[in-house]
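The complex is shown incomplete by one protein chain, all other protein chains being positioned as in the whole.
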Amino acid sequence: MKVHVDLCLIPMGGDVSVSAEVAACQQIFQRAGLSHQLHAFGTNIEGEWDEVMAAVKACHTEVHQLGRVRVSSTMKIGTRTDREQSLDEKIESVISKI
Amino acid sequence: MKVHVDLCLIPMGGDVSVSAEVAACQQIFQRAGLSHQLHAFGTNIEGEWDEVMAAVKACHTEVHQLGRVRVSSTMKIGTRTDREQSLDEKIESVISKI
Amino acid sequence: MKVHVDLCLIPMGGDVSVSAEVAACQQIFQRAGLSHQLHAFGTNIEGEWDEVMAAVKACHTEVHQLGRVRVSSTMKIGTRTDREQSLDEKIESVISKI
Partner (left out) sequence: MKVHVDLCLIPMGGDVSVSAEVAACQQIFQRAGLSHQLHAFGTNIEGEWDEVMAAVKACHTEVHQLGRVRVSSTMKIGTRTDREQSLDEKIESVISKI
């Protein structure tokens, strides 16, 4: 099952800045070979369900290892069985109608 | 790794009512033996990461099998390494301070 | 326009515990006379759009005044024009189908 995910991971407590932790997650997606796109409130990722979810788990584990004791993520998950559609095609479909 | 999840699953397209699909997901959590609590905008679930995420995947698969071709979920994910805290304890901690 | 909202407010940085800030938000909903229900990952609120959104703004302002310099909320917003449905009726509709 293919999945589209939008992950916004927030380390709670400690430093107000979270960009180091978000950067560490980007590297996890890169090493996993997952197509991903950073935006100002999260990262969109596409791939096989199990691979994407393994990367999300790796993000939580990594951010804990960086010293953050509490992590709260918000994730959107999209699956469809009628057709395949890439993240880029979702954006193009909207832009074509503006 | 223990996890707290808040899952709000939305079948897109077709019938405006989604309660049948949400009910089917409740049964998935029950069969999985996962502690869970339905609220008006989702279901809170607690358990081991892999077991909870397997149940979330089963929800998407089940809702597709019920005939919904597109499913969009919003999920909150909480992990912490400083201490264990149940879903009930989170609520009690707030109520004690009101 | 009536609205259903699920608000999960997270103060970023500083203390790992956020229950004091969540409790302060509960009091804002109470003083505003808004029907609301705390759960383990947020608070469900129902009412007129402008009143509910004014309360959400008051929550951000209050949490900043409590000394938190950065606040990140996740909010679900539901509106419908086909019929009125309370938060309790949403839950009952699911339970009747389990």
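To keep things simple, chains are lettered A, B and C as they appear, and every chain counts its residues starting from 1.
To be clear about the criterion, contacts are C-beta pairs under 8 Å (C-beta built on N, C-alpha and C of every residue); 3 or more make two chains touch, one makes a residue touch a chain.
This one's a predicted model, so the numbers in the text were calculated from it and none came from an experiment.
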Residues belonging to chain C that touch the chain removed from view: 1, 49, 53, 56-57, 60-61, 64, 69-82
Touching residues (missing chain, whole complex) on chain A: 4, 6, 8, 16-17, 19-20, 22-23, 26-27, 37-42, 44, 74, 76, 78, 80, 82, 87-88, 90-91, 93-98
Where the missing chain touches chain B, by residue: 10, 12-18, 69-70, 72, 74
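Here, only the chains that are shown with their structure count from here on.
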Topology of the chain contact graph, where touching chains are joined (line, ring, star, complete, other): complete
Centre-to-centre distance between chain C and chain B (centres being mean Cα positions), rounded to whole Å: 18
Cα-centroid distance, chain A relative to chain C, in whole angstrom: 25
Multi-partner residues of chain C (each touching 2 or more other chains): 16-17, 74
